[in-house]
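Next up is a structure, given as structure tokens.
What you see is the complex with one protein chain gone and the rest in place.
So, chain A:
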Amino acid sequence: MSNQTPTRESRVSRTAAMALMFLLAIYFLLPLYFLIVAATKPQGDLASTFGLTFSHFDLFKNLDTLFSRSDGIFGRWALNSVIYAVLGAAVGTLISALCGYALAKFKFRGREFLFSVILGGVLVPTTALALPLFLLFSATGIVNTYLAVFLPSIVSPFGVYLARIFTAAAVPEEILESARLDGAGEFRTFFSVALKLLTPSLVTIFLFQFVGIWNNFFLPMVMLQKESLFPITLGLYQWNGQTARAPLLQESVITGSLVSIVPVIILFILLQRFWRTGLASGSIK
């Protein structure tokens, strides 16, 4: 009797939890589902058919239109997004790791103050920095270049914060000591020892950065004027502004939105095993 009660309770609560999560999953996936459905429709069916059911399956025709529009400018935007996001996230992660490692493993005067300042940086929304950055960059003359979007993208106070926390947890002092005893310099210690231990957490930082840059809209909008430098977000926005004159652009905006989330999904699927390793290695301790 007393044995059964907890199992029944747990079954009830488990069912409730599952039901809640199921509902949440539907809630979160519904817009995605809508996007997939809408991307398969011809323009004429967008308003005239129910949004959540398929009508004509025109996905491949839509993709063809999307990539051939204006001499394939969408492909260019996609490439730009990849350049900004992959390079920006890679360099940004490295910088975050170096900073976080230094803050976690070296004792120096003003360390906590510096860390507080960086934490303060987490509180400042990047949107608020777009204006001062624009003024700085227009004074230096790099507005409307790749650098104007790339340079701000590699800075991430939140990444530094995460790197410090992760380093403190995942890199034992003893290993660093022994590396130093074996004659490794500080950089060698960092790159050959600490970086390997940190890999799972760096993947997390990389993903955060990647998604942040991939979805960034305001900064490129402020910085860029040349169409050929646009990332996907800004390009789609520009098309969306022209739908009154060219209604068929709307279908390309929708198909383009679907295409633009594919790389992010792929990246998450590819990198999630690193995440698991990170969690597992924590549990052994």
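Here are some notes:
In this section, a residue touches a chain if its C-beta (ideal position, glycine included) is under 8 Å from a C-beta of that chain, and two chains touch if they have at least 3 such contacts; residues count from 1.
Quick note on the criterion: contacts and distances are computed from a predicted model.
Candidate names were "Dehydrogenase", "Transketolase", "Cytochrome c-type biogenesis protein CycK" or "Carbohydrate ABC transporter substrate-binding protein, CUT1 family", and the UniProt protein name of the unshown chain is "Carbohydrate ABC transporter substrate-binding protein, CUT1 family". From the options A:F115, A:Y146 or A:Y237, the residue with contact to the chain not on display is A:Y237. For the chain left out of this panel, the touching residue among A:G44, A:G75 or A:G185 is A:G44. Listed residues A:V12, A:A246 or A:V262: the one in touch with the omitted chain is A:A246. Touch with the hidden chain on the side of chain A covers residues 42-44, 46-48, 70-71, 130-131, 134-135, 138, 218, 221-222, 225-227, 234, 237-238, 241-249.
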